[in-house]
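With one protein chain withheld, the remaining protein chains of the complex are depicted in position.
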Amino acid sequence: MTPLLEAVDLAKHFPVRRGLFGRARGAVRAVDGVSFVVEKGRTLGVVGESGCGKTTTAKLVLGLEEPTGGSLRFEGADLTTLDTAGRRRYRRGIQAVFQDPFASLNPRMRVGQIIMEPLITHERIEGADLKKRLERLLDRVGLPAKAASLFPHEFSGGQRQRIAIARSLALSPSLVVLDEPVSALDVSIRAQILNLLRDLQAELGLAYLFIAHDLAAVAHMSHTIAVMYLGRIVEMGAAATVATTSRHPYTRALFAAALPSHPDEKREEIVLAGEVPSPLAPPSGCHFHPRCPSVIRNRCPGEEPKLRTIDGIRVACHLYE
Amino acid sequence: MAPLLELRNLSTHYVSQRGTRVVKAVDHVSLALDAGETLGVVGESGSGKTTLALSILRLLPTAADNAGGEMLFDGEDLLKKSPEEMRQIRGKRIAMILQDPMASLNPLFTIGDQVAEPLRVHEGMGRRSAWQRATALLKSVRITAPETRVREYPHQMSGGMRQRIVGAMGIACEPRLLIADEPTTSLDLTIQAQYLALLRDLQREHGLALIFITHNLGIVAKMCDRVAVMYAGRLVEFGPVRKIFDEPRHPYTRALLQSIPRFADSRQRLTAIGGQPPDLSALPLGCAFHPRCPDAIDRCRGEAPEETGAAMGHTVRCWVAGP
Partner (left out) sequence: MASRVATATLGWTLSTLRMKGFPWIPVGILFTIAVVAIFAEVLAPHSSEVGSLGERFKPPAWQQGGSSQFLLGTDHLGRDVLSRLIFGARVSMVVGILAVVVAGTIGTTLGILSGYMGTWVDQLIMRVTDTWLALPALTFAIFLAAILGPSEMNIVIILTLVYWTRYARVIRGEVLSLKEREFVRLAIVAGCSKWTIMKRHILPNVLNTVMVLASLQLGVVIIAEATLSFLGVGVPPPKPAWGLMLADGKKGMMAGYWWLTVTPGMCIALMVLSANLLGDWLRVKLDPQLRQL
C-alpha cells in the first residue's frame, strides 16, 4: 500500500552568505538526507533538540520551504513534479496546527472567517452550505456555534488551539502537521487537546506528523517515533520500543533526560557532556560523536553511520553493525 | 530545628491605579522549608507562583503590595526589614534565578563583570580578587575554559551556558536559599538534565535550600523534597513529595497528576481537567477550583475552604478532601 507521505533523502541546505558580494560560502544543513514514511491514519512522532531540523522538516512537508535535495511524495505523487493544479490538491491534503495559539489566528478576523478561510480559498461555497460546514467543524472541536462571530482575543489559549484545529480540518485533509501543538498551553489543558486530537484521528482517519519536545506526549500519541539530531534521523521505530528500549546512544540519553512522573521512578542517569552543536559547524562523520558516551574513536569521527534495520528498528550507529 | 523559611498567611495583592480592583495574587499562603531542602511550587498561569517568589524577595512591581502575613527567614520577618536591609539580603542570603537567562544578563558587560558583581557589592571584594572568584565560580558550574569565558559576552554563549552563568551569579555569595523561577523552560532536554544535575550537586556542596517555581510536575518529582500546589493564588496542597504523588488529597492535584502522559502508560485517553484556568480578576465565589472540580459539593460553591492537616505536615484546602 502506498504510504500517504514518503520522504526519501530529503535535504534542505541554507547557504551562508558571506562577503560584500553575497557569495555563498558553506551551508547550514538543516535537514541532511532524511527518509521517513507517514501511513494513512497513523502518527509519526518526531523528537529532537534545537537545531535537529524537525521544524525545517515540517516546513518542507507543508511546502513552506523548497527542498534542496531528495524527494517528497504525497499519495504517490512527487512534490517537485507537481503543476499548479497538483499543488492545490497537495495543499488540500496537508494542513497544520502550530505551537502558539496566540499567533496562529489573525487577531482581526472573526473565528468563523478564520476557520473557513481554507475552504473558501479552494471551493466556491457560501451561504447556508458554508454555515453548515462551519457549525459541524466547531462542534467537532467542542466549541459552541456562537463562537463563529467572536474574535480570537475573546478566547483562552486552549480554546484558540481548538479553533486552529477546526481550521486545519476545514479542507478534510489526510495529514495534519502538528508542530508543538500543546507546549504553549497550560498543563491542565494539554490533556484536553491531546484527547481531542486522538479522537479526531479515530473519527476521521487523519494521519499526523507530531513534533514535540515533551517525550511522554509524543510517545503517548505516536505509532512511530523518529529521533533527529543535527539534520539526520538517528533512530526510528515503533513508539513503545523507541521510548523504552532505545538503541542509539543519543536516543537513550534523550529519553533518560525526560523527567520522571514519580519521585521513585528510576531512570538511567545519562548526562551528556558539552552543548548541542550548531548546525553551522556540525562535527564530522557521526554528528553525535563528540558527546557520545560509547564513541568508537577510530570510526565514528570519520564515517557517517547509515540507517540500518535492527529488530524492526532503524538505527544509524556504528555500534549496531 | 526551626525552618529556614516560613511563610505564615502571606498575602500579596495587586491594586489598580484608582484602588477599585484588587487581584489577590497570593492569598493566605503558609508553608515552611528547612535548610538544605528543595521545595517545588507548582501552578499554572494565574496561580500566583511567580508573585510568591517575588514576594519573598520583596521585588514586587509598584502595583502590587504585601497585604498581610509574615515571612520568616532564619527567624526574622522579612516584611519588617527596611529597603537597605533587604538589599543586603538579596543576592547574599537569598538569591534568585529567572526563566530567561538572556534577560538576566546585561549584553553590554562581560561575563566576568557580571559574575563578579554580587561579590563586589556584597563582600566588598576588589576587582582582581572578584574576577578570580568569578573564574572559580564558572568552573564550579561546569563551564569549560572559564579563564577565556570570563572575558566574553553573553551573546557568545549558548542558552545552557547562560543559564549556568546565571546560576553562578546566584551562588556567588553562598546564599542559604536560592529561588529558581522556571529555570529550565527554555532549555533543551539534555541540557536541562545537565543543569538539574548541576543544581543538585551545588545544593549538596553548599547546603543550599532551593525553591523551584515550575508548572512541570516532572521537575518536582526529580528534584524536590516538598511540594506546594497553587491554584488561583491559594495554596491548595502542601506536603512531602512522595505523599503528594502517592496520596494527593486535593482534587486539582489529583487531576493534574492523572492528566500527564506517562511512558509506560497503556491508557488510550488521558484524564483531562475540564474548563479553563481561572481569571484572577473574576474569581468564582467559594473555592476557586469548584467550576472544574469533579468532586465539588454545594459547600464548595459558597465557602472558600479552610486549611486542614497542618499537624501531619500535609496541608490541603478542600471541603471534600478526606482526613
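Letters are used for the chains, namely A and B, taken in the order the chains are written, and counting of residues starts over at 1 for each.
One rule holds for everything that comes next: contacts are C-beta pairs under 8 Å (C-beta built on N, C-alpha and C of every residue); 3 or more make two chains touch, one makes a residue touch a chain.
What you are looking at is a predicted structure, and each value in this text was computed from that prediction instead of being measured.
K.L.:
Tell me the shown chains the invisible chain touches, ordered by label.
P.N.:
Touched by the chain not displayed, across the whole complex: A.
K.L.:
For the chain that's not shown, point to the residue among A:2, A:80 or A:106 touching it.
P.N.:
Selected residue, touching the omitted chain: A:106.
K.L.:
From the list A:67, A:118 or A:231, which touches the chain that is not on show?
P.N.:
Selected residue, touching the omitted chain: A:118.
K.L.:
From the list A:27, A:62, A:130 or A:319, pick the residue that touches the absent chain.
P.N.:
Only one of A:27, A:62, A:130 or A:319 touches the chain omitted from view, namely A:62.
K.L.:
Just the residue numbers, please: which parts of chain A touch the chain that's not shown?
P.N.:
Residues 62-64, 88, 91-92, 94-96, 98-100, 103-109, 114, 117-118, 121-122, 164, 167, 170-171 of chain A touch the chain absent from view.
As a convention for this text, only the chains that are shown with their structure count from here on.
K.L.:
Between chain A and chain B, tell me the centre distance in angstrom, where each centre is the average of that chain's C-alpha atoms.
P.N.:
Once rounded, the distance between the two centres reads 32 Å.
K.L.:
Spell out the residues on chain A that touch chain B in their complex, using ranges where they run on.
P.N.:
Result: residues 49-50, 156, 158-159, 186-192, 194-195, 198, 213-217, 219-221, 243-244, 253-265, 269-272, 275-276 of chain A touch chain B.
K.L.:
Taking the complex as given, what residues does chain B use to touch chain A?
P.N.:
Interface residues on chain B, with respect to chain A: 44-45, 158-161, 188-194, 197, 215-219, 221-222, 224, 241-242, 245, 255-256, 259-265, 268-274, 276-277, 292.
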